[in-house]
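Here the complex is missing a single protein chain, while all its other protein chains stay put.
For clarity, chains are labelled A, B, C and D in written order, and residue numbers in each chain start from 1.
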């Protein structure tokens, strides 16, 4: 009857998951993201028009049955370009954040764990990069690398890196101060093991949240760069590039600017909602 | 009455307002109001008197005599005379960072004959010199302002004098009361506002915040025409847009298009120039076939715009014996219009079996890459000069300043040099015809379209005329309230 | 306190040097010869060489940096290769424009963001909170430049209520100045207001969990007083820090906003300068922005020290 | 010790049948909690962590989180006045003026942004005219803070934990409340400081003839300061009585288990008897007697909720088998 060790608490991993699942707006965000991700992934097999098939006879046509979202300045189908554009936008968001993570997290962990001059050097550089406004840095980098989607992603990735370095460093400092890291030391575990098993998984939740939110801003940044002509190059579509072109036909064909704007808004909203939901779900205080 | 200010929207901010250091096209527009030149350009592109009332070349073409207008004063009150001309031309030739040196390279010395007569001694006959004197090389600054910062406060003798400038924001001028032709000036002030985005420029015109906008987007012309309170104006331009090939500039020239003129011709034939003009420019520009536009007296009707001919293009490719599909890298400046044009070309060329890969570059990068031969083909253009020499010699003569493709043909070099030294129009025409024949055969570059100058004008503005040189002349313009 | 700030300033010197070196190297790696861009249609080898000479572009990169740094230390930021004007003059003439834009956006953001944040934290879980969050998230998710374009289309082109572009100094015509800045400030301010609202909310939620808020309630204080005097006062610290950090975002946002509304400010200048390879200008703008950023952080630190007795007294 | 005889006429607070239900759970967090406190008396509420001690005190103060207070039922009679516990406005009027409260965490319970004098005075100002600074000073002297004039202008972080707890007491008492609720006021303090604070509370309470509810889980503290004791377990009061009765004659198996778990300070050291397991959470709450899952004597009868029965003068226990030594003979 009197079990010494009957665990009575609910399983915790599922608790985060449950919290996320019951988070209505997060789920809405997840659905938005999933929808666009699905379109982006399946663009090539969806029964839609060729996004670069031009039709001189049907330029800048308003939405109609034949072209649900109208046509662009070269008579290409906007609907299909929007779907293909999702590819560029999502790719840009995800790849640039991946770059930032790949560079930022290890550096931040090193700085936070070892401290001393390593920390001093990394932190100073981070600070320097952080005090250059994100977009200016991205523009300078993008024009250094030359206008292309890949280069825009690299530029945004580099520009987003310091945020992750700083976040990771701060989190690492917090985690290092935790008793369980000291307990790992007391057990006699080696530094790489401690970094891998103790520091990394425990700094992950905030990094994950930040990643989601950064994907959102990276998508906007890609659109901004494309808008300035530094991103995706023609004839491949991207929402920012579409806006860039549409800007010239604002009066004659306002819908050309409408769709990409709405799409960017929705995807970014999706990522933001998801990020917020993740943050709430991972926050132990919010019960 | 209230001071009347004409507000003009420009597509970009002029650079230094010093005629010897100015390089931008919009800068020239501002100089038109601010500074008089020795010679002016008429609506028919003929050279007409401005500060010089008469001019003539000596028999051997090595001296240019000019008679100067009397009673002209600079904005600071300094009188204009032959000594001022000498001082100005010498400044252009000697100032450290003068960009006028090449234009005036044939001028060896300037002789003051008397107060109103001046002679330019030339090292060799130079027909295009007159056209240079109708441009910034001919602008006369007040010699007493040389010591101050000219760009910050240019002192000329034009109909308007400089008031203030805020970089990237506005340039303000006001009417110069002592102008020699003051009667023709009916407005009190003029303000130039650089607004790069054509939509925003148009929006400002529509809302009444601007009275006149330069470089109306072709696709907006309809909007302007439809608006009750706006007027659309247009003039044929002198410039062109085309495709330049890398013929002999470095390793990248080693590609089928660099080596075989037939392929270049095939590409040219695959392009439907009329369609481009229609789709991208609402039919307002002109499809082009040669280095001058129909506005120029030198236009050669023997070379009409090539019609699209896919079959012939394919035949030429077959004849060249290369394997299809052909691959070609085409670089272009990342501007919306160029982007549309090259995308259309890409689609059209594909039908002839030419796969074009596009590479957008910032203008600065593109020029550098072009100069260093890091390109196969480049979609570039030229804003155009009144004298035909300015539209061709630098581009195709051996070692020419703009000959980035490295094209070299001794025959062409000879013909163009001869035409340059010739001042008789008919003889020059014949020479240029000869050149056209060769160039049409070899196609080191081909032409796509001539840009027209498009303006949106408020209906409050009366008396505005569009000129083929793209300058906005303020004489006779009136503002109704 | 003063010595603390002085120390902070000293620490930022290496940061500034790092920034300048970084920007300098980055620029030197940019493709495109500034001289070619500059010469435009009038290029011949002689002119180009002369220009290179004039702007020290023919010297080794480290020399160029040292020459530039020497100038900066002496207060000379160099000459714009494009306009031929001294960079410091250009910056001085642009600064007020961007500052006006920034201040107006910030005021907008503060006036909207902070009260909304407090309200939604206090009413956590209610419809008010939900609505405020939805609006804020939307504000964060709308691309600035798109919002700007749409506003121009509607407000300026269609309804012709406000000018689509331009800038009138406040001193010249205050009414017109505010009119021209209204839309840009709104566009720039929405994102900020959203950020501010969200951060205020979460700071407030954090503070309202604190024991001393419960103590204040236990004293029988009116709820209003508990929230404003006890909770908000302590939530202010992170919010003030955020406002300083947002300054950086503001400048970045200004880049696009100024581009779209053709406002002759800092952001526009830097984009134009990057595109025309106007090294001296890019360099100076980044440096000045970084200094501004550091100063804002310093101000935030100082404000925090003033707000937080724990820091003030140690 | 304070063994002031209290008669019911002196009754200050009677808490009646307080229940707290949480949406989605059948078992209430608090279940029929009733007790009373007289003037000059110290009622100690003891029990393990999570037994509902703090919830009870917060209910009296009307300070439950809004989400929780929706499920609150019950009333109290305070100073002759009948108040429904859901009537937050009435509770708020009492708060800080008639009922003072101090909390466990002296480190975080003071607002770091304001001077302590100001914080005490604010409590005065809320309920009285005047700026309250004189009263604040007087209170600081009263709670034994040296150099009180100077300390008035200190910020909380300049004080040690013990000092801060004194400030909290000063703040709670500045309006001379009739009832003081102290929720584990010494748990976070060192033994030597704890002794000081307990003495202080006891002194002030006698001087002012306050009723006091002291929440703690330390039976030593209970033995030191209590006049009466209520033992709480899983949201119910399982045993209550005068302090002597609880210590000399504990009845409920839970009370006995708690006492057995404490290592003795004297006498032989032997293996400790424990209370196995942990307090059930709202999800795992058993039917009937809530202690039955941990009770070594649990039988099938325990499925029924045992009533609080009076086993001796004013000594109640809620166990079917009390007194154990009679009812369990043979059964074991």
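Just so we're on the same page, contacts are C-beta pairs under 8 Å (C-beta built on N, C-alpha and C of every residue); 3 or more make two chains touch, one makes a residue touch a chain.
Criterion: contacts and distances are computed from a predicted model.
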| item | value |
| --- | --- |
| Which of "ATP-binding cassette domain-containing protein", "Heme exporter protein D", "Hydrogenase expression/formation protein" or "Cytochrome c oxidase subunit 1" matches, in UniProt, the chain that is not displayed | "ATP-binding cassette domain-containing protein" |
| From D:43, D:275, D:289 or D:302, residue that would touch the chain that is not displayed | D:275 |
| Option from A:189, A:208, A:236 or A:266 whose C-beta touches the chain left out | A:189 |
| Chain not shown: contacting residue from D:193, D:238, D:289 or D:302 | D:193 |
| Contact set of chain D toward the excluded chain (per top definition) | 1, 48-49, 160, 162-163, 190-196, 198-199, 202, 217-221, 223-225, 244, 247-251, 253, 256-266, 269, 271-276, 278, 296-297, 323-325, 328, 332 |
| Contact set of chain A toward the excluded chain (per top definition) | 1-5, 7-13, 178-180, 182-190, 193, 197-198, 201-202 |
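The definition used in the following text is that only the chains that are shown with their structure count from here on.
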| item | value |
| --- | --- |
| Chain A and chain C: spacing of chain centres that average the CA atoms, whole Å | 23 |
| Chain centre separation (chain B, chain C; CA means) in Å | 39 |
| Touching two or more other chains - residues of chain D | none |
| For chain A, residues that touch 2 or more chains besides their own | 143, 146, 247, 250-251 |
| Residue ranges of chain C in contact with chain A within the complex | 14-16, 18-19, 22-23, 26-27, 29-31, 133, 137-138, 140-146, 149-150, 152-153, 157, 209, 248-249, 251-253, 255-256, 259, 267, 270-271, 274-275, 282, 285-286, 289-290, 293-294 |
| Contacting residues of chain A [partner chain C, same complex] | 25, 124-125, 127-136, 139-141, 143-144, 146, 216, 220, 223-224, 227-228, 243, 247, 250-251, 254, 257, 260-261, 264-266, 268-269, 272-273, 276, 285 |
| Residues of chain A touching chain B in the complex | 52, 54, 56, 59, 73-75, 143, 146-147, 229-230, 233-235, 244-245, 247-252 |
